[in-house]
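Below you will find the structure I want to go over with you.
All protein chains but one are shown at their positions in the complex.
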Amino acid sequence: MDFAISDSMTELLGQLRRFVDEHVVPLEPALAGGFFALQPELDEVRALARDRGWWLPQLPKEAGGMGLSVLEHGLVSEVLGRSPLGHYCLGCQAPDAGNMEILLEYGTPAQKAQFLAPLLAGDTRSCFAMTEPEFAGSNPVILGTKARRDGDHWVLDGHKWFTTGADGAAFAVVMAVTEADAAPHERASMILVPTDTPGFERVRNISIMGEPGDGWASHAEVRLTNVRVPVDNLLGAAGKGFAIAQARLGPGRIHHCMRWMGICDRVFDLMTHRAITRDLGGGRGTLAEQGTIAAWIAEAKAQIESTKLLVLRAAWTIDHRGMKAAAEDISLIKFHAADVMLRLVDRAIQVYGAAGITDDHVLSWYYRHERGARIYDGPDEVHKAVVARRIFSRMRKGQA
Amino acid sequence: MDFAISDSMTELLGQLRRFVDEHVVPLEPALAGGFFALQPELDEVRALARDRGWWLPQLPKEAGGMGLSVLEHGLVSEVLGRSPLGHYCLGCQAPDAGNMEILLEYGTPAQKAQFLAPLLAGDTRSCFAMTEPEFAGSNPVILGTKARRDGDHWVLDGHKWFTTGADGAAFAVVMAVTEADAAPHERASMILVPTDTPGFERVRNISIMGEPGDGWASHAEVRLTNVRVPVDNLLGAAGKGFAIAQARLGPGRIHHCMRWMGICDRVFDLMTHRAITRDLGGGRGTLAEQGTIAAWIAEAKAQIESTKLLVLRAAWTIDHRGMKAAAEDISLIKFHAADVMLRLVDRAIQVYGAAGITDDHVLSWYYRHERGARIYDGPDEVHKAVVARRIFSRMRKGQA
Amino acid sequence: MDFAISDSMTELLGQLRRFVDEHVVPLEPALAGGFFALQPELDEVRALARDRGWWLPQLPKEAGGMGLSVLEHGLVSEVLGRSPLGHYCLGCQAPDAGNMEILLEYGTPAQKAQFLAPLLAGDTRSCFAMTEPEFAGSNPVILGTKARRDGDHWVLDGHKWFTTGADGAAFAVVMAVTEADAAPHERASMILVPTDTPGFERVRNISIMGEPGDGWASHAEVRLTNVRVPVDNLLGAAGKGFAIAQARLGPGRIHHCMRWMGICDRVFDLMTHRAITRDLGGGRGTLAEQGTIAAWIAEAKAQIESTKLLVLRAAWTIDHRGMKAAAEDISLIKFHAADVMLRLVDRAIQVYGAAGITDDHVLSWYYRHERGARIYDGPDEVHKAVVARRIFSRMRKGQA
Partner (left out) sequence: MDFAISDSMTELLGQLRRFVDEHVVPLEPALAGGFFALQPELDEVRALARDRGWWLPQLPKEAGGMGLSVLEHGLVSEVLGRSPLGHYCLGCQAPDAGNMEILLEYGTPAQKAQFLAPLLAGDTRSCFAMTEPEFAGSNPVILGTKARRDGDHWVLDGHKWFTTGADGAAFAVVMAVTEADAAPHERASMILVPTDTPGFERVRNISIMGEPGDGWASHAEVRLTNVRVPVDNLLGAAGKGFAIAQARLGPGRIHHCMRWMGICDRVFDLMTHRAITRDLGGGRGTLAEQGTIAAWIAEAKAQIESTKLLVLRAAWTIDHRGMKAAAEDISLIKFHAADVMLRLVDRAIQVYGAAGITDDHVLSWYYRHERGARIYDGPDEVHKAVVARRIFSRMRKGQA
């Protein structure tokens, strides 16, 4: 295992860090006014980044990306994660990043031309419609949405929610059952559905933690009623929807973890800064001189540093041994990094006191918007069960 | 110690429970539309409650209240706390309840006529302006707001925040330094300031956890610039502001704890209900059959039941031995009950999965709006330090 | 619920507290030399206690006990629990206390004369042989030990462990399957077996946490090989062993919890004393001035006080509504009180530093000897599952 960072990478990370501080962080307060209102300014920052060659860090150069290894992208992602807007500014935000990946891998030339090209260019956004309110997300093979073949068309009917960024998206990748009689993992297919197709209804942006949000910064409830799209809109083979989703979720999870580590860095810096600057009055010095606060700082450091290394190991393993070899590490960091991040955010709020629950600081944003980290892409409990099952299985085979 | 509940009290609690379920809980979703918009419906529920004799449960009968003991009010408060709107519907919501108490205790007849009477009647609301952004709330004797005597007037200048319910309040109780040369605890006074006095400026409703809110459901930043009020608006003696604030905060804290126990009840019921009804699909049964979830339910039960008893003991002690004798218990429950509540809310969200972070359930409301519980009225760290100091002192005197 | 303590009880508790401090605590260091070696001194303390009328606090006056309510015994037990030797000095130590109870309840006159009378007198000790190494203690209906009827005798064969105090005991209450074909809960019976019966072999005192111990302070592995006892040695009806064991374990669990609260008191006092007396040198003051230590003291206080109240409520419920009504509370305190105690002991050791792991203080004793509290009489996980099942069942019936 070699986590060495090249000189050019070190330089890039430093430049990106300054870029985020100077151009991205200052936009955060305006996020309260809504995504669409902020989009022109975000587009300017995107343009600045692209001028420097910073665009699509997660993709190979052939696809217009930066050609980084997963490990390198992890380091970039830590820096971008310092702001809720960081990834958007380089075009590597969820769910578009994941959709780009599966279109690159499984898309036909026509699909790439129609759906992928404008996405890569940053001209459109997309969404991914898998989760359904009626069924437990922890068991993704059970879906109520169906697509039936009718001549040259697929006709979709169903109900989705947590379709991130549907508001304003050009198209959705919809998971729907097409092979009802197949084995559970082979029933669903992925179908590309332009959002202006009749019957594709964005019911609402779900109000989450007090905010329905808008645009990219929203999560929609969607109803599909007799939605007709050409048969050519099938992405990958019929019945392979679940397999492609898994292939998509693997990197998706590690991208989240990398981003969370950036959040940890930001929050840790804020907490530390608050501790050394907040005077308690009456000659009692600053918060930094309170033993409890100091202990939190040290504990957070140990948690963050050790967790970052595990995230990097997962990235390194993908680079050198493939996604499958990294599967267990990815499950480990999915629940572990989320836990480390959320505990840290909670403690940072406590250090800030009343100011910490206001929206004058980014802490409250993370507290609300990242609570889902322990739920989306598989709740903690599912990942723990998966890891344990693997460990038990190895030991039963005498490989522990 | 006698926690026995009389038959009439048992009956009252049952009736209140049904009242909250039938009349208050259904209004919760509309809270997202703002307090002022909801006020007409809330007033109807208030009228219903008053018809049944349920009004001002925290006050003696002479003041128009229900004449309950602190212990009994605690039990009522547990029931009201099952909804964020419960206390408002019986007129015992913060910060008005606390302001009523100090006006009753320290107000002149003229002050009572002008400020207290309409407050008791539910015709006005009030606010309490103590906390300042520039100074640590954990050291409340340090204030920047000053009131100087100018003939028959006080002239106030200062900057406050977290002035709950200032939006729409008729008057504020303002903490201001009037005796700058006195000992630290004897510098401040309380002054009654009608909110329409020139120079009293509500700068903004602070956006907290994503919502600026409005009306009673908001927390304002307030600036006082050359605000002139008659000298008779001094509440209690000059220099006694801190002492009165302490007298106000003691019951205030236990009222919060009682309310939190009601929140725990509601959240526990929701979590349990979700566990037995959420099917995992594929023949795996419900969440209730998952060992981890079952363990959370049991741990929550132990936490809630033990904490409730400590809250009741504090209430009983106030009733029978006075506020001072209950001081340590109040500090204990202030941090302990808040911790129990917030851990519970967090786990309940995890049990709900994606639905738990939406505003379709009240969990997200509590998660956001009660994070402050570990901060307001003294952060955990301050209460822990206070308790420890008392314990160390007792042991040094050989009284442990 | 009435936790009022009578004046006479308050006086008794004060006297007992002084008694424990003066006569029992000083014997603790000698415990390292073994129980048998210490027994003469313990007998002197027992005599002192009996002179004052303090003997068998858990039993009714008719049986020679003190005639206390369960609540009162709880308070006495808290005081006795301040020393590992406290309960022994008043004759209410496990497992004898439990054996006395079932002999009183289910014993024939002959059994009472032979086994119970000398036990009540403090002339003998007894043991309870249920747990078996081959089967999970969490499922107590599965037993390998069998007793077959052979004329006027029972003939027992089996293997037991964790038979507390078998070393030096006059007799064992042995759980053995007599009705192999009955329903699982009705297969076992209790049989009284004098330890000098041929074939009753104490294989070893199990070395636990570094000490095999001896006498009352030991836990034996026992093998029964062709052990013959008269049929009259059956305690209660055939097949009722499990039911009687449950009846025995209910009070047994609450007795443990009461004792643990006494341990918490002792440990809390030690920790507090250490904090105010341990100087850090170099003008840094004592440990009490360290914020982290102070926070631990306050957190411990909240934990102990709230947990004690839940233990007392369980005791009060037994007194006024019977054992069955208290079942859920007993399960709650079984895991909750053990957790509170063990976390406290761990923190107290940390406060003591290197001294805390030495046997110069009682902390190390509790750390080792009470780790089992989360295991014996039902591991945490089983009690949590039981409580959750009850709660789910109530909610399904709409009784929550």
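Each chain carries a letter (A, B and C) given by its place in the written order, and its residues are counted from 1.
The rule is simple: a residue touches a chain if its C-beta (ideal position, glycine included) is under 8 Å from a C-beta of that chain, and two chains touch if they have at least 3 such contacts.
Quick caveat: nothing in here was measured; it's all calculated off a predicted structure.
Within the full complex, the residue among A:110, A:237 or A:391 touching the omitted chain is A:391. Across C:24, C:349 or C:386, the residue that sits in touch with the chain not pictured is C:349.
The omitted chain makes contact with just one of the residues A:104, A:243 or A:297: A:297. Within the set A:243, A:310 or A:323, the residue that contacts the chain not displayed is A:310. When the omitted chain is restored, the residue from C:4, C:183, C:209 or C:325 that touches it is C:209.
Although one chain is not shown, part of chain C still touches it, namely residues 32, 131, 133, 135-139, 141-142, 161-162, 184, 206-211, 278-282, 284, 290, 292-293, 349-350, 353-360, 364-365, 367-368, 371-372, 374-376, 379-381. Annotation for chain B: contacts to the undisplayed chain at residues 290-293, 295.
Along chain A, the points of touch with the absent chain fall at residues 1-5, 269, 272-273, 275-276, 288, 291, 293-295, 297-299, 301-303, 305-307, 309-310, 313, 329, 331-333, 335-336, 381, 383-389, 391-392, 395-396, 400.
Methods note: only the chains that are shown with their structure count from here on.
Closest chain to the protein centre (all Cα atoms averaged), using per-chain Cα means: B. Between chain B and chain C the centroid-to-centroid distance comes to 43 Å (mean Cα coordinates, whole Å).
Here the spacing of chain A and chain B, counted between their Cα centres, is 37 Å.
Taken residue by residue, chain C touches two or more other chains at 291, 293, 295, whereas all remaining positions touch fewer.
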